[in-house]
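Pasting a structure here, questions to come.
Note that this complex is displayed minus one protein chain, with the remaining chains in position.
By letter and in written order, the chains are A and B; residue numbering begins at 1 in each of them.
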Amino acid sequence: MNLLIIFISAVLINNFVFYYFLGLCPYLGVSRKIGPSISMGMAVTFVLSLTAVSSWMINHWILIPYGLDYLQIVSFILVIAALVQLVEMFIRKVSPPLYQAMGIYLPLITTNCVIMGLALLAAMKNYNFLETVVFGVSAGIGFTLAIVLMAAIREQLELADVPRPLRGAAIALITAGIISLAFMGFSGIIK
Amino acid sequence: MTMAQKTIGQEFFKGLWPENPVTRQLLGLCSVLAVSNAVINGIAMGLAVTFVLVFSSFLVSLVRKIVPNQVRIASFIVIIASFVTIADRVLAAYFPQLSKAMGPYVPLIVVNCIILGRAEAFASKNKVWPSLIDALGMSGGYVLTLLLMGFIRELLGNRTILGAQILGQWFEPWVVMLLPPGAFIMLGLIIAISNFIEFKIKERRRQP
Partner (left out) sequence: MNLSTRMIVVLTAVGLLSGSFLAIVGQVTKERIIFNKRHEIEMAALKVVPGARSVKMIYEERDFAVFEDRDEAGHLLGYALQAAGTGFQDKIVLEIGVNAELTTVLSLTIIEQKETPGLGAKITSEEDFLRYWQNRDCTKELTLRKPPVKEPGALASNEVNAITGATISSRAVLNIVNEAIKKARQLKTEGKLSGMN
């Protein structure tokens, strides 16, 4: 039951993009078309699941037992960077078509707030292993939902007559704000 | 392409407006949106980012000739992460209320595109002094945008600035300003206005 709450919370109520503001940098760049957005979302979800597992292990097997929690930030970011490198190399070898589909987004993901954000939030909320994994996957699904929604709207916006100052990031942010407002309607569905 | 030598003044000023990291380069948006709901949070974050950016740029520029190309990103990340850790620990130790209010966003400075972006684009290619000035200018631009957002959001959403009530009871607070949608829309508007001003400046330059 608790896992279901974590899932719904991460996807809808406390969506990583619309509530935690994470994942905006690549979001503004990539989310113009639905296709690449789905690929980006898949890549992020994959990396998030791996990050959830590894950050939990580092935190609970190394940092906390040896009192090294001041090394949390450094160790998390290094592991994430290494993970993304490995994943990129692995995908390129194992499945070139998959690499074509989503591999190019992987370097962008390293400095993506979503990944580091997940590691930090899961650690702050003190989730156990299973909860962290569910949190990670749910966050990825929430992120994918967010950017696909944005891409769908932005595809339509391309055809609209947007005033010059608003074009690009400004209208994207305002759109995000309106979607965020809509997502607030999901608060309180867990009673 | 020949690079015109910028004066120190220009190096500093460019971060405040023409190359403002938030409104022009669209970097560091996550943090600006998250902590601009109250001016005091904005000040704390601004100081933290300035601290990390200035010291990281300083160190990166200092070691730029020693670090081999292949490991530079890894080294930069470690340097940046160290300063972020210091900022986070100091905040948690001496300002626990603020630290709690900021949540994960101070540690998230480590992935703030501004810091790594400046290290890559500038500090690793320039001498120490210009790198410091560049860092200060970029921080300044960041802080200005953050404070502007903070003032507007706190004033309209809570009637207060820095916790002190400014608007009277006659004003019904726009609570949405304190919530995520308000942040998104406000930042979008600020970027739009900054674009607009930039267009006007360019137009004026074209006319003799």
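Everything below uses one rule, namely that contacts are C-beta pairs under 8 Å (C-beta built on N, C-alpha and C of every residue); 3 or more make two chains touch, one makes a residue touch a chain.
Fair warning: this is a prediction, and the values are worked out from it, not measured in the lab.
Checked against the full complex, the candidates B:I79, B:L108 or B:I152 give a single residue touching the omitted chain, namely B:I79. The missing chain, though absent from the display, is touched by one residue of B:V71, B:A121 or B:L162; that residue is B:V71. Annotation for chain A: contacts to the undisplayed chain at residues 5, 9, 13-14, 68-71, 74, 125-126, 187-188, 190-191. Residues of chain B that touch the chain left out of the display are 66-68, 70-71, 74-75, 78-79, 81-82, 85-86, 89-90, 92-94, 96, 100, 157-158, 173, 175, 178-179.
As a working rule, only the chains that are shown with their structure count from here on.
Measuring from the averaged C-alpha position of chain A to that of chain B gives a distance of 22 Å.
Against chain A, in their complex, chain B makes its touches with residues 26-27, 29-30, 33-34, 73-74, 77-78, 81-82, 84-85, 88-89, 103-104, 107-108, 110-111, 113, 116, 176, 179-185, 187-189, 191-193, 195-196, 199. If you check the complex, the residues on chain A that touch chain B are 18-25, 28, 70-74, 77-78, 81, 111-113, 115-117, 120-121, 124, 164-167, 169-174, 176-178, 180-181, 184.
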